[in-house]
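All protein chains but one are shown at their positions in the complex.
Up next, subunit A:
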Amino acid sequence: MRNGTLWPRLRPYAMVAPVIVGIVLFVFYPIAYLGQLSLNDYNLLNPAMSEFIGLENYVEIFQRGDFYVALRNTLVYTLGTVSITLTLAVLFALLLKRHTRLGSIVQAGIFIPHVISIVSISLVWLLMMEPSFGLINTILKALGLPTSMWLQSSETSMLSIIIVSVWHSTGYFTLIVLAALHSIPASLYEAAALDNAGPVRVFFKITLPMLSPQLFFMLIISTIGALKVFDTVNIMTGGGPNNSTTSLAYYIFQNRTSNIGYASASGIVLMVLVAVFTIIYFRILSKKVHYQ
């Protein structure tokens, strides 16, 4: 069979088949299944007793205040983490651009959080943000600055979660920007120097456009990552206080046992949200990306 003319034509399919089958079975089929679940009043104890209720779950979603709270929280968190993380990543990369021994130590240091489980990170920050004996308030007090309730107040809880997430992922994005900075041809900067261009102008006219493919990649990765935020919320706040940190993913998780149909419909909404962001990015921004 192998020496026939058939095998060479079948071979590529055989090679990609396991991966495709895995993806269909554990990504695409579950999405279809999720869609079906979302149209049912699912009975966990006896699935045969489940009842088809059409779009009722979706109608319920858009009538419930707690859903809008979760949606709003997710969008605030996404906007906050993505903008702060990417800005800091560019600033840190510019600071670390020159090859020095201190620079490479710092580079290694800021990347550590990325290889550590978010469980550990959440627990350490939970302790540091403790209002009465936490490290952060102690430092603020020592400096004569106002302290905060951090995770314990609904005013600051989302900000606290954002701080932890930014701390967790900035190192990784800084590294990507650094690698990109080092691949920009020196001749561009030499030309700019001959034109007496100032550093701000050089940054906006050379550095930023040359970084745009990486920034675009980072924007998509960090947005998808932010839209599905769950770990920090579940460990640090449990969605509280007063639902101020309930994200969409946490909302789905909360409803997963009590009301599977409703949780599934929320899952579809989360997926649509990811799709909408991705499509918007590709439509609007991909034209502005400057590929080398």
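Going forward, a contact is a pair of C-beta atoms (placed from the backbone, for glycine too) under 8 Å apart; a residue touches a chain by one contact, two chains touch by 3 or more; residues count from 1.
By our rule, contacts and distances are computed from a predicted model.
Student: Name the omitted chain as UniProt records it, choosing among "Hydrogenase maturation factor", "Lactate utilization protein C", "2Fe-2S iron-sulfur cluster-binding protein" or "Carbohydrate ABC transporter permease".
Tutor: "Carbohydrate ABC transporter permease"
Student: If I consider the whole complex, including the chain that's not displayed, which of A:Leu39, A:Ile61, A:Val82 or A:Ile110 touches that chain?
Tutor: Candidates A:Leu39, A:Ile61, A:Val82 or A:Ile110; residue touching the omitted chain: A:Ile110.
Student: Per the definition of touch given earlier, which of A:Ile53, A:Ile176 or A:Leu285 contacts the omitted chain?
Tutor: The one listed residue touching the chain not shown is A:Ile176.
Student: Mind pulling the subunit A residues that touch the left-out chain?
Tutor: Residues of subunit A in touch with the missing chain: 9, 11-13, 15-16, 18-20, 22-24, 26-31, 33-34, 37, 92, 95-96, 98, 102-103, 105-121, 123-125, 127-128, 130, 132-133, 135, 138, 167, 171-173, 175-176, 178-180, 183, 185, 187-188, 191-192, 195, 197-201, 204-206, 209-210, 213-214, 217-218, 224, 227-228, 230-231, 234-235, 249, 252-253, 256, 260, 263-264, 267-268, 270-271, 274, 278, 292.
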